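For this depiction, one protein chain was excluded, whereas all remaining protein chains were kept in their positions.
Up next is subunit A:
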Amino acid sequence: MLRVCWKGAHAAARQCVCGKVKAHPLQHCRKYSTAGDSGSSAGKIVAASLLSVGGGLGGAILYAKWDPKFRANVEKSVPYSDQLFEMALGPPPPPLVLLQKKPGKIEPLQIFSLSEASKESKQPKDKAKKSDPAPVEAPAAVEEAPAPTAQTLEEASVEAAHIISAIGEVPSVPAPGTSDESPPGHTAAGEECKDHHEPELKERPAEEVTARLAQQDKAEQDALAALTAGLEESLGSTAKTTLQAIGAQEAALTAIAAHTNKLKEAMDSETPPDEKSSQWKALNEALSDRTRAMEEAEEALLKAKGELENLRGVINSAKQSKINTARPQILAAEENLHSMIVDLDKVVTKVQTAQTEAKIVSQYSELVNEAKAQFQQELANITPETQANWKGLSGKLSADDLTSLIAHAHRRIDQLNRELAEQRVREQIHIEVALEQQKLEDQKALERAVVSTLEHSREDMRLEQEKKAQEVREVMEAEMRTQLRRQAAAHTDHLRDVLKVQEQELREEAQEILNSKMMEQETHYRRLTQEQLDTFTLDMNAAYARLKGIEEAIDSHVIAEEEARKAHQLWLSVEALNYTLRSAGADFPTEPLEGAVGVIKENCAENEFAQALATAIPEESLSRGIYSEASLRARFYDIRRLARRVALIDETRNSLYQYFLSYLQSVLLFEREQVAPPAKLAPEDLDTFKLLAYANYSIERGDLELAAKFVNQLRGESQRVAQDWLKEARLTLETKQVISLLSAYANAVGLGTTQAP
């Protein structure tokens, strides 16, 4: 009761003190907050920073204006700085450095090409034909415009141009070289050669060659056959026609001869009139025969000539086909042709001569007829009664008619005598004229004969030449054939050898390749099988391993689950224990922890650690329970007060007076209630009041352990006063430590057993 009153009084006193203490910090804070000069200083700072930034910017811009490299660097590194620079300084200067190099390069090339062009143009014209088109054309194109400049440049850089043009000419030398050596006329041939070479350079394969040759042979044979057939055909037809023509001509000849004979007979003979008429009939017949024969002969001649022309055409085409084997045939055909022509000509000449003869005879007969007609006319004039045919007149003539007729006949005789005399006079002239005519005709005939014989002889010569040539050719062919045969034999021998060798080589190669391929295939197959096996075994192993793994996993799962269950149990029991701790009230302890610890012991019978820990819990806590920290804290204040009051009391001083003194001391001693304990305790720290201050500080911060440690350092009566508290504190701390260990252990076990998702 008394204590209660004292407590109340003390509490009131403490409140007053605390209140006073609390008032101070506020005042202090207020004092600090009244520093009002910071505003202007802030403004100064702002101004100073702005000035520095502006200065930096301006300096950067000026320097960029002066040094473009710096500007470029800044633009590269700082974004949007290029815009700023553009605004301030304008667009960046163009990159001059690169362009200056390029024109320099182009110009020297131009110079040299121009000089080369000028040099080329100075060279002889024929070179220009065959020289390289490239260097000539391009420089030629360029040459036109800068010709004057080329000259000046050339003068300036002659040596360089020489060198470069020499270098430039080196690749082009082969082409102009060929034209240099040979005159331009050969260039075409050269080109042709080149062109010929080019197609011939392509080697055709052997089979193609043989095929081609066979084809060619066949074609030749065919052509030859065709040719010979054609020739024979044409020959036959022409021969036929020629024979026909000759026959016709001869028939005509005979007809003409017969006709002339008949005519002569008719003219000359003085046959009785009956025979005369029959003669005249026969003559007419002969005439018609002759004309018919002549026509037939003409037709046959034309046909023969046509056929001959055909034959000639065929022969020419045969000649043009250039098949050597047909030559003899061609020659024979030609000979035939020639002979036919000759025969035909002969017959034609004969016919012509016969015709001339017949003409003469016909002229004579015409004259005679004319005279006769005249005579008859005269007779008719004289004797108008007698008409037409005077043949039938013989018995009907009167004496007048006869006298007139005789008179007329006498007159006629006189006339004729006169004419004869005249004719005799003019005989010579006529003969000369006739001779001249004859000469002319003879000359013409001679010329014609000469021409024809010349042609014939020429043909003969040509045919002989051809024959000789043919013979020589045949001989040559034979020889060439023998040589070729020999060469072919040698070639075949050589080929055989080479083929044998090649065959051998190829066989070996093929064998080798086959072997290698076989080996490859085998190894490949083996590898594949091995791979298959390996993969299979791997798969099997993998599957087995997986199976094992799965089994293990399941087992471990089971184990883990078991563990987890146990851990859960442990954790739950530890939680229960923790919960029991909370059952502590303000002044009374917790429930006895026996139950919870017993549960733990039961549940974790196989867990040695837990068992050990559970047994490590002090007996007192098990039976009686522990005080909570809050209660200990509250109790501490009492302890503190008491300890302060009996701070002076120890073994030596323990009278009542000392008690009074210590009480006075505690009342009069002003110190801080809580002092942060130093890391190391010095001996002077072992003062009761200090210790209590440290302990107070620690306990205020919740560090019961440290407070207990400090309280443990108390000596004397203070120690005795704090004994129980210390014991309780120790108990609480111990139990709490064990329980925290247990819970940490339970948590750890729980974490360990939890399976990650």
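Convention: contacts are C-beta pairs under 8 Å (C-beta built on N, C-alpha and C of every residue); 3 or more make two chains touch, one makes a residue touch a chain; residues count from 1.
We adopt the following convention: contacts and distances are computed from a predicted model.
Chemist: Looking at what's absent rather than what's present, what does UniProt name the missing chain, "Two-component response regulator", "U3 small nucleolar RNA-associated protein 14", "Integrator complex subunit 11" or "MICOS complex subunit MIC10"?
Modeler: Options "Two-component response regulator", "U3 small nucleolar RNA-associated protein 14", "Integrator complex subunit 11" or "MICOS complex subunit MIC10" considered; the missing chain's recorded name is "MICOS complex subunit MIC10".
Chemist: Of the residues A:Glu203, A:Glu651 or A:Glu684, which one touches the chain left out of the display?
Modeler: A:Glu651
Chemist: Looking at the whole complex, which of A:Leu337, A:Ile639, A:Ala693 or A:Leu731 touches the chain that is not displayed?
Modeler: Among A:Leu337, A:Ile639, A:Ala693 or A:Leu731, only A:Ile639 touches the chain that is not shown.
Chemist: So that we can see where the missing chain sits, which residues of subunit A does it touch?
Modeler: 2-3, 635, 638-639, 642, 646, 649-651, 654-656, 659, 717, 720-725
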